[in-house]
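Quick notes on the structure that follows.
One protein chain is absent from this view; the other protein chains keep their places.
Coming up: chain A.
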Amino acid sequence: MSRPGRDDAPDRLYTLTGGRSRSAPDTPFDLVTLVVAECDPAPGMQSEHTAILRLTERPTAVVEIAAQLRLPVSITKVLLSDLLATGRVSARHPHKAAVIDLDILEQVLVGLRNL
């Protein structure tokens, strides 16, 4: 593994968002918000936006996008807010009922132990 700071990208986080580090208070994003792309990436877009649009061709949670982009969640939220403001993505919250299932919880437990 390369040393930290040696092989990462040269662009700093604040350049991705134009200096913003927090999204507007009314944005709907939390960690599990599912994001779906509404259009294809256009040429000339910021590469993170392109990556997000490609990721969210299927509904994807904010936290997964952040992990995939290797960006902090706040930064990802700012990027998503930009895309949401221009209508390129839409956001919805996942169903709650899906989680309340003993079988699933059991599987979760198995998965956690396997970690």
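One rule holds for everything that comes next: a contact is a pair of C-beta atoms (placed from the backbone, for glycine too) under 8 Å apart; a residue touches a chain by one contact, two chains touch by 3 or more; residues count from 1.
The rule is simple: contacts and distances are computed from a predicted model.
> Could you check which of "histidine kinase", "Cytochrome c biogenesis heme-transporting ATPase CcmA", "Nucleoside ABC transporter membrane protein" or "AraC family transcriptional regulator" matches the UniProt name for the chain that's left out?
Per the UniProt record, the undisplayed chain of the complex is "histidine kinase".
> If you put the missing chain back, which residues of chain A would it touch?
The missing chain touches chain A at positions 1-2, 4-16, 18-19, 21-22, 31-32, 43-44, 46-48, 50-51, 54-55, 57-61, 63-64, 66-70, 72-75, 98, 103-104, 106-108, 110-112, 114-115.
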